[in-house]
Each structure stands twice: as structure tokens, then as C-alpha cells.
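For reference, the structure is listed below as C-alpha cells.
One protein chain omitted, others in place.
Chains here go by letter, A, B and C, matching the order in which they are written, and residues are numbered from 1 within each.
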Amino acid sequence: MTAVTPRGAKPQKALSPRNIMLYGALIIFSMYYLLPLYVMMVTSLKDMAEIRVGNIFSPPVEVTFQPWVKAWSQACTGINCDGLSRGFWNSIRILIPSLIISVSVAALTGYVLACWRFKGSEVFFGILLMGAFIPYQVLLYPLVIILRELGLFGSLWGLVLVHTVFAMPINVLLFRNYFVALPEELFKAARVDGAGFWGIFFRIVIPMSLPIFVVSGIIQVTGIWNDFLFGVVYTRPENYPMTVQLNNIVNSVQGVKEYNVNMAATMLTGLVPLAVYFFSGRLFVRGIAAGAVKG
Amino acid sequence: MKKTFALLASTSLISAGTAALAVDLEVTHWWTSGGEAAAVAEFARLFNENTDHTWVDGAIAGAGGTARPIMIGRITGGDPMGATQFNHGRQAEELVEAGLMLDLTDLAEAEGWRDFVNPTSLLDSCTIDGRIYCVPINIHSWQWLWLSHKAYEDAGVPVPTNWEEFIEAAPALEEAGKIPLAMGGQPWQATGAFGVMAIALAGTDAWKAVHIDQNAEVAAGPEYARVFEAAAQARAFAARSNVQDWNQATNMVISGQAGGQIMGDWAQGEFQVAGLVAGEDYSCLPGLGMNEIISTGGDAFYFPKINNPEVEAAQLELASLMISQEAQVAFNLKKGSLPVRGDIDLTAANDCMAKGLEILATGNILPDANQTFSPDTQGQIEDLMVEFWNDPSYTAEDAQRLYAEIIARAD
Amino acid sequence: MSSARRARDGARPPIRLLRNLSSKLAAIPMVLVGLGVFVGGTIWTIVHSFTDSRLLPRLNWVGFDQYERLWNTRRWLVSIENLAVYGIVSLVLTMCLGFFLAALLDRKIRFEDTFRTIFLYPFALSFIVTGLAWQWILNPEFGIQSIIRGLGFPNFNFDPLYNPDLVIIGLLIAGLWQGTGLIMVIMLAGLRGIDEDIWKATRVDGIPVWKTYIVVIIPMMKPVFVTALVLVTSGIVKLYDLVVAMTSGGPGIASEVPAKYVYDTLFTRQNLGQGFAASTMMLVTVAIILIPWAYMQYREKRQ
Partner (left out) sequence: MTNSISIKELKLAFGAVTVLENLNLDVGQGEFLVLLGSSGCGKSTLLNCIAGLLDITDGEIHIQGKNVTWEEPSKRGIGMVFQSYALYPQMTVEGNLAFGLKNARVPKAEIVQRIARAAEVLQIEPLLKRKPGALSGGQRQRVAIGRALVRDVDVFLFDEPLSNLDAKLRADLRVEIKRLHHKLKNTMIYVTHDQVEAMTLADRIAIMKGGQIMQLAPPAEIYNRPVNKYVAGFIGSPAMNLIPGQLDAGRQHFDTGRGMAHSVQGYDFSSAPVSGPVWLGLRPEHVQAGALAQSQPVQVDAYVDMVEPMGSDTQVWAKVGEQDVRFRMDGQAQVAIGDTIPIGFDPARLSLFDKKSEARL
């Protein structure tokens, strides 16, 4: 067969009715999923005159990269006309510490809950899980107060803290489920070998947990990168992430809406998480199988 | 001129003689459309040129509804900006009461704001317990109907001169494939348009009874019934304008796709950016041509308290600059709004602006809804209006009944 | 598994609190977040929902006034109804579509990786991006409607974002587009966990494939469905960004949702008390869904 290596029984004839239905369905659904990407792409490569007269599905008659250039470096918000570029670097500066801290905290907490339970740890876990269901809006205001009291409001670290807090429920759940499924005897062996809480974590557990770190990492990269609400509420304009900038550009209509620039900006904003998915999709599926399905 | 101004500003403000250190002053606002951005750039230019400080622009797109929560969050969260826009009125009331805003009274008295601010009611809405906390910077009046000459020429009917003619001409426009009334989908636009119709059709007294005395009986009465009927009519004429933002709607008028738009004078800036000439390419009818009046809404700047004398000095310099003659002229010409000073001569003002100034001079003024209602009441009215405008089966009677209920519990 | 001991003297039990000390130290973030933010923030919110706080929180009690007003507000009622409709439909469709796609991918097909990536990639995009893209496609002047009219069906109407009766469909199209990928991956992982022998057995027994899925496979995947259910439900309750990006609640108030009501009331309308009352009601709704589930889980553990 191909490099895809499906398991089990041998494939049937290529054009059996079964296969026609199967691939037909797959292709129809693929069109639904690819349509927006296609429309965004072709629109971003047209100029406005062509957009006004043509239909949105037709490929560009004359390909122009001007919308991309404009979205990246010229689009205006108020009197700042430096496009998404500023937001891109802000997003990177927000993403890296938030990613590292939120994943580390979640992994460590999951490790405690899976391997070193103490009286009451399950109760706290329950509370944490409830947190996954609390609408963010409910906590926006209390968090303003908490950040104010900590003196972190408006700073990058305040935002990092917020991302860490809201990442905890679902990521801790993933890590805990994954760690619980690791063979218990490994922990016992390591303890007999004299490894303690941290020794086991760093030397035994982490090296075995690449898939779940990938899953958590991907969820966090997309979550943090795509966040709009926290970025806008808990930072100052000079720290605005790319999504906020995208929103600003899209909503700062000057005269007519420049759909091509909007689409280019939209695609630029989605580029980082998309790249992450395309490059680690396989690991993601594996990690999901290990972390989300069990327990 | 600039030099003298700067000198004057620095002597009058920094009395103790502390050397002014350069401060990066962050200013947040929600001016992001073409005309707005050009206007705010004037402030930034003057501030950077005339002082040692730097204007850090904190534009937040998506109108006041998006921007205000962020501003308030920052102020209450202990990370205040140097200065921030609010509308005239009650939006910042509680922030002032909580002691989060800088008291500008000394500056205002030293410069004699009360002598030149016109109308003085603008300064009153900055005043809480006798102290002044904000700088009014412009007057925006909602009371305009903008009309596209091109659209009416295409339809072969004369450009209307009042609301009644507008209604009469509407079918002709529809026949010509035009949308008689352009209307954005955002709630505040429906609410604003309704307010304009209320003043124009129900009359000043009824409007005052509802807005200032919060008289629910008047709101349920026959004068307002007329307004709701007219709104239902307007709704039908606006049914096909599938746009969200106000300036997209304005753009329909500019391009002649739509006959007219009820919108505040900020729309002026868009006509100007598009290179259209008032009186030739478009007309403007204050008070829908029925009741010529200017409502004195607009924007004011507040200066959150920052416990740093250097920043405070910079804030006061900015406050002083914003209300200065030079800045008022530069800003308002670009913005299409009216200046808050009675002592400047806007020779550069175009046809529509001049009309506004004239009405202002005659004293035919009313406060803005933002000044009379709390944001909460205003929000409830918006909910009602946006539903009414978008649902053709919603009757005028039902809407009026609910409107009266909101007025009855307004605060 | 149990605890790390710190005692120097192996003969004597260590102090209770110090047992498992590293673990307890490592749990501090969880305790702080759980108690400090989730519980603390929730209690704070509930307490203030009984006050007349406006722009700033203050403890001026007004009893149930805020709730009374809330349930007399048309926009809130519409929001609740929208969320219920959107929630149920999207829950059912997400699960069905997710499972269906996973089953297709599990049929030993070629290019599985490609198809899976296609179905999953929207999940990488934010709701803001999703909303903008679909807003553009569903725009009646440029999008599907105009294309189909151009193909010779001048009376074809499909403008869900401008039609109050259809706007939920517009949201669903975009929401499903964004959300089914993840559920598909979870379902696929579940399907892969099922023993190949089960398939052999059903083939020997001559049970048709579709029936095997319904009768044999789905019941075996209960834990997977529970995980998926939790993820989808928690996402639905928070539905906000998509609405803001696609419709801003319009046309009119036809696509308002509770989370947006909360946000608008809290921050734009500057009526904290009312906003907190609405968020408390959202919490209550979540609790009503969640408590039976948590109880079931607990009981299962006991057995």
C-alpha cells in the first residue's frame, strides 16, 4: 500500500461501489472544510476592483501580493499604520513565556494528581475541572482585581498568569490522564532506585511523555495565539497580540472595507497555529489517543 | 505662535518650576475610521511638536462599546493610561467618584475655561461636586440627515429638504434600484437615528420630558407614537442596507447607492475624505430639516490619576493643549465636529459645519442622550431599538410600550 | 502510590503535614487557581449579583432585583433560547459528524493523513478568523447566494446572517466547521483503541458495517463520548467570540447569546450587578448539567 499504512484487511478494488461512496463522502466534506481557506486565499490575492465585480470563488485574474504587504506592514489602526507586524512580535513575546509556564504548571499538577495524591488532592482537581465550565466573562472582573492586587495588571506577566490559569483545567486533565496510564510499577522501581518527587518527574516521567506534551503544547499555542478577550482586556496597546491587531484592522474601516487586506490579515494571523498543526498533526492524534480517550 | 503657546503652557502649568521631563503619554481612544484617525493625528502632532512629551497612540477599534470596557478595566485594574476618551456624559461618573481621575479644576480656572467654552453645559457634564475632571474637545451632534445628490439625480427627483419630502421621494429611489435610507446594523446607530427622529418629530418639549424628567407617560403618549410610526416607516426604507459599520452606510450615500443616512456630524469627515463637496455633492439637514437643533454630544478627555508628578505635569499640558484654540481648529476641521470654544473663527468650515455653528450660536441646543441616560438605560434602549429596526413584524405599538417601561425604571 | 518521607529517623512517622511535602508544594498552583480564582471569583460574582453595583463593585444589597429584571429582559430570554437551540443542535451534529468522519477515516483509506489534516485544520484558527471567513462566504452580495443566483436561479435566497430566522444556521455552519475536527480526532483515537478482533467477529457473524457501528462499536466507546461531550459542552457555554465576529448578535438581537449579554452588561452598560446576575445564571445552568454527570462519575468510581 501507500505510505499511510492502514492496518488490517487488504484493500478492495479501487472502484468498488463502497470506495466510490467512501471517497465521495470524504471529498464532499473536504470541500466544506477547505472552502473558507480557498476563499480567503483567492480573495487575498485579488485587488478590490476585481473583488467588486467577480465572484468570490473564481481564482484571481491578476495575482497581487499588495494586500499581504499592506496587511503585514501598512494597515492602520488609528494613527499607527504598521499593520500586523507589531502584533506578530507581541504575540510571540506573549506566546513563549505563556506556553512554557502554562504547560509546565499543568504537567506538574497532572503529575501530582496522578502519582502523588494526598488527602484532598482529588477535591482540588474536581474544583479545577469545574473551572473548565465557568464562562470566561464570569471571571474577567475578579481577575482584574486579583491582577491589580498582585501589581501585574497590564504587564506581560499578568497576561501570562491569566493564560496559565485558564489553561489549567483542560491541560491538567490531559496530563493527569496520561500519567495515570503510565505503568505504576515504573514509579515504584524508581522509588526503590532512590528517585524522589522531582527525580521521577524529570528523569522518568517527562522523557516518556512526549505525545502529551505535544498535545498540550499545540492546544496552548493555538489557544494563546488565538486569544482575543484576554489580550484586549489585560494588556496595554503596545503589547496587543496579533488577534487584537487583526480585529483593529478589520474594524478600522476607512472608506470601503478592503476585503482583500482583511483576508490577508486573517491568513497571516492564522499562520502560526496552522503551521504547528501541519507539522505535528500526527503526534497530536497520538497524544489525544493517550491523554483524552482513557479515564 | 507655537513657541508662545508652549511657553504659556509651561509657565501656567508647572508653577513650582520643576523641569519638565519627557514623558511618553499613552492616550486611548476609539477613533479609527479615516476622518477620525486624521483628526486624532492632529492632536498627536501638536503634542509632540509643542511639548517635550511623546504621544503614544492607544487606538482601540470597534467603537466605544469595545473600547470603553478596556479603558475602564485598565483604570480600575491599576494600570491607567495617560489620558482617555469618553463621551460627554455619565460614562466616567463612577470612576471620578472613586477618586481615580485627575482633578483639572485648577488648570481650568487658571485658563478660564468657563469663559470660552460654549455651550457651558459641556463643562457642566465634566463637573462633579464642583470640581472639573475632563476636557471637552468637540461637539458632535446627531441631528443630521445626509443626502446623496447623485442618488436623487439618478432617480430623477429633487433632493429633499426635510423628512416629509424624504419620505415622499423614497419610492422613486426604490424604483431606481436605490436604498432610500442607509443604516448600519450596529445597535447604537438604530438608537441614534431614533433619537434624531424623536427630536425632529415629537418636538423639543416632549424629548426633554422623556430624557430629562424621565416621564414615562410622555414616552407612551401620542407625540412619541408619531416617532415610532415614522421609525417603522424608515425601517422599511432601510431594509435592504446590509452593512454593519456606520461608515459603510455613509459610503453608500457617498457612492450614490443610498439616498440618505441619519447620522451624526462625524459622517462629515467621511464625505471630506472621499473628496465630496457639501452643497454640491451632498446636503445635510440638521434636525431632519424639521426642527433645527444641535445636540451637544461629543467627546471629552479624562486623565486618570497616576501618582507621578512628572506624568501629572504632562497630563495637564495635554489637557491645556486639547482645549487650546490651535488644537481645536486643527482637530475639529478634520473630524467634522464643532469646536467647544465660542471664541474661534472657523473660516475653513464648510457648508454643513457652518450650518451647525450657526445653530449653535442661536442657542438651539439640547444635551445628548449619553448625558441624560446612564449607559445601562442607554443599553436597554439599544436592545429595544436594534430588535425593532431589524424585525419588520415588530409593531410600533409594542416597541413604544417597552420603551415607556424602560423610561419608567431609568436612573 | 504514596508519599515522600522527609523523616531522618526511619523508625518514627513524619509529621502529617510534611508527608508528601514536594507533592503538596507542587500542588500550590492548583490550589491557588482552584480556590483563589475559580471558587473565589465565583463566590465574589454571586455575592455581587445581589447588589446594585454599576461601574464599580459595591455592596449595596438589592436582593433578587437583578434577577427579576434579568428574566424580564427580552434580550436575555432570546439569548437563552439561542444558546439552547445552538447548543443542542451543535452538540448533536458535532458528535454525529465527528464520529462519522472518524469512521470514514477508519475505513482503511488512502491519504488518511491528508484528509485528517483537512478536517482538523480549522481547529487551529481562532473564532475571530472563522467568523470573518464565513461572514464573507455567507455575504449575500458576494457569497454563495450571489453565485447560485448567477448560475441561473435568480430567486435563490440564502442569507443566514441577515435573516433573523436563519442566523443560528449561519453560526452553526461556522461553529461546526471549526469544532468538529477535534471531536473527529478524539473519536478516531477511540476507534483505533477497539480490538481488531471485534471487527473480525462481526464480519464472521455477517453483521453489516453500519449496524456494527451502532450496536457494537458506539457502546464500547462510552468513555470517548464522555470526553468529547465534556469538551463540546464547555465550549458551547462559552460561545461568544464567534457571535461577535460573525453577527455581533444581529440581525437585531436574533443571535445574541448569554456570554455576550454578560460581557455587554458588565463592561459596556456598566451595570455590574446585572451582569453578575446573568453570569450567575449561566453558572447555575452549567451546574445543572454538570452535577448529575459528576455524581455519575463518582458513583462509578465507588463501585
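General observations
Convention: a contact is a pair of C-beta atoms (placed from the backbone, for glycine too) under 8 Å apart; a residue touches a chain by one contact, two chains touch by 3 or more.
Predicted model only: the values in this text are computed from it and were never measured.
Touched by the hidden chain within the whole complex are the displayed chains A, C.
Across the entire complex, the residue among A:A25, A:I92, A:V123 or A:M208 in touch with the chain not shown is A:M208.
When the full complex is taken into account, the listed residue touching the unshown chain is A:K188, out of A:R18, A:R52 or A:K188. Seen from subunit C, the chain kept out of the figure touches residues 1-5, 7, 9-14, 19. Although one chain is not displayed, its contacts with subunit A can still be listed: residues 183, 185-186, 188-195, 199, 203-204, 207-208.
One rule holds for everything that comes next: only the chains that are shown with their structure count from here on.
Top-ranked chain pair, ordered by C-beta pairs in contact, is A-C.
The geometric centre of subunit B is 39 Å away from that of subunit C, both derived from CA atoms. Rounded to a whole number, the gap between the C-alpha centres of subunit A and subunit C is 15 angstrom. For subunit A, the set of residues that touch two or more other chains comprises 140, 145, 247, 250. Multi-chain contact residues of subunit C, defined as those touching 2 or more other chains: 263, 266-267.
Subunit A contributes residues 1-2, 4, 6-9, 11, 22-23, 25-26, 29-30, 32-37, 39-40, 43, 51, 55-57, 105, 108-109, 111-113, 115-118, 121, 124-128, 130-143, 145-146, 164-165, 168, 170, 172, 184, 187-188, 196-198, 222, 225-229, 243, 246-247, 250, 259, 262-263, 266, 269-270, 273-274, 276-278, 281-282, 284-285, 288-289, 292-295 to its touches with subunit C in the complex. Listed in rising order, the residues of subunit C touching subunit B in the complex are 54-56, 73-75, 139-141, 159, 162, 164, 248-254, 263-271, 274. On subunit B, the positions that touch subunit A within their shared complex are 26, 28-29, 31-34, 37, 40-41, 44, 56-62, 66, 69-70, 73-74, 76-79, 81, 245, 247-248, 251, 270, 273-274.
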